[in-house]
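Rather than the whole complex, this shows some of its chains in their spots.
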Amino acid sequence: MISFASDYIAGAHPKVLKRLVETNLETLSGYGTDPYCEAAAAKIRKACGCPSAEVFFLTGGTQTNQVVISTMLKDYEGVLSEETGHVSAHEAGAIEFTGHKVLTIPGHDGKIDPEGIKKFADKFYGDDSHEHMVFPGMVYISFPTEYGTIYSKAELEAIYKTAHEYKMTVFIDGARLAYGLESLEADVTMEDIASLSDVFYVGGTKCGALCGEAVVFTKGNMPAHFVPSVKRRGALLAKGRLLGVQFDALFTDGLYSEIGRYAVEKAEELKKIFIEKGYRFFINSPTNQQFVIMNDEKLRELEDKVTCSFWEKYSETETVVRFATSWSTTAEELDYLRGIL
Amino acid sequence: MISFASDYIAGAHPKVLKRLVETNLETLSGYGTDPYCEAAAAKIRKACGCPSAEVFFLTGGTQTNQVVISTMLKDYEGVLSEETGHVSAHEAGAIEFTGHKVLTIPGHDGKIDPEGIKKFADKFYGDDSHEHMVFPGMVYISFPTEYGTIYSKAELEAIYKTAHEYKMTVFIDGARLAYGLESLEADVTMEDIASLSDVFYVGGTKCGALCGEAVVFTKGNMPAHFVPSVKRRGALLAKGRLLGVQFDALFTDGLYSEIGRYAVEKAEELKKIFIEKGYRFFINSPTNQQFVIMNDEKLRELEDKVTCSFWEKYSETETVVRFATSWSTTAEELDYLRGIL
């Protein structure tokens, strides 16, 4: 039985785990004030080409979206997201829990475009009715998206420009950032992500860590007194070292990129296998998540041989399923998969 | 430089870490559905003598208090706590963040008593004014308290009985449960904690884990659809294995008790050292936290030799400081401390 169910089916990348073991008995202060958090932040700042960025470590993705969005929005603002955006569809209402509305606009392949933003935001200029509506205060996008797709640099530039024209900030959810940046189709670097957003996060959980996400405020715009704001959201980890040590490892000797590159490579191999076996894809994804249209009969046949994720029904007799690769995907698993398809 | 600053200055207990390493490459499902979470829950149920208890793993203490209290209270209810209770004083308003008030009553040595509960609750019977007040729906206590003190079994029984007379539930915060149960003065077992509460949590972060707390709903009373309720609070960990594996280790071969016993033993030794050196204690604590009254001059002298926690000013020239022991406290550290006091 092999699994392509998600990119969080294994523990930590061995190099990350090794550092946790090596530092385990060191006496360190709590709540993110230890030297590993500091070192990790410095390395991330460097990777972003953004020496004045402020970096803060949180534990999980939904938590990070919740903390970032609810501390950056003003009282009367909501966050704009594509309809399938994680904050809109798959966080059990974590943004609304903090009192803020997720405003959705339609997109394509999980992506939004400047025209969509413009069309929505224009409603708030020119008449008074907006006073009974939720102002769009932030544009939320993910890189890669829920469908594994990525934005080009030109697209990110256009979104950033349009958002700022309407006084909105841009937040890039990088839960799977490593896989986006290392996609063969990517023309975007981490420096671009930093420069074309007001805040983004470097995903750890899905990219080699046991847990952890690194929020980067790129414009000297971390909300004042951010620690108590995080604490009151139940999101301040006592042993911040757990996050600091892991991100320090991820940003040492290019490990984060290496993890992304490896998983993308495996995804490309997986893609080839499906193509060679005659399968169709639901969407053309250049990252570690692949969405395959599969006959329901075949799916039942595979059930006790390989685990993947149900995505949605495609037709009466077909289903879209997701296969995800990661640093832990092996050549043997791919061979085995080829054999059973 | 040695440190008694807190019980979370080191990583994980070596036996806990060992299991994380051993299980690291296993393919496991996410969000707490893996077999380690299941095994850990079973072991905790057994330790509680409560076969039908529901166990849920969360990441940190404030998060746990926030999730438990806000999902168990009714809309119009608040939680009753001693004035120095963690939920009232040191969580940056995490309970209020969820819309609920912390109602405080005075106690002694960090503990409340049935008379205090009764006096407060009586206001809600007999006239109508209570409709403009926050109903007390839950009694929150910690075992041990913020001052390291513990309740006797008789005291817990009386609190439980009184709370239920007023239709309140009892929630025991066990962030440092191991140290309370293993205190030389304790006449309470984990079974007692389970039977004399509606919900409690077994602290991991401060008792040997990298992170993690195990919430135990002792009366078949876990709120319906608890997973989405946790998720929307940003508190559902993707790699639930991180919590499951650690608690499985903590509840294998009596490790949790061993950790508690060891730290209490070290605390007793530490206490003796302070006594033999002529120091006074701010409070008589039978657990791993010791509150010492120290001359400010001496404190400054020690500053670069030992780290402890500032608690409060005692007089113009004296300060209360906290020394905490844990599984990582060594005999050498105590010897060194004796030498410099």
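Labels for the chains are A and B, by order of writing; each one numbers its residues from 1.
The definition used in the following text is that contacts are C-beta pairs under 8 Å (C-beta built on N, C-alpha and C of every residue); 3 or more make two chains touch, one makes a residue touch a chain.
Worth saying up front: this structure is predicted, and the values here are computed from it rather than measured.
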Homomeric complex, total chain copies (2 given): 4
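Here, only the chains that are shown with their structure count from here on.
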Centre-to-centre distance between chain B and chain A (centres being mean Cα positions), rounded to whole Å: 33
In the complex with chain B, residue positions of chain A that touch it: 2-3, 5-6, 8-12, 14, 17, 20-21, 23-30, 59-63, 65-67, 91-94, 96-97, 205-206, 210-211, 228-229, 231-239, 241-242, 328
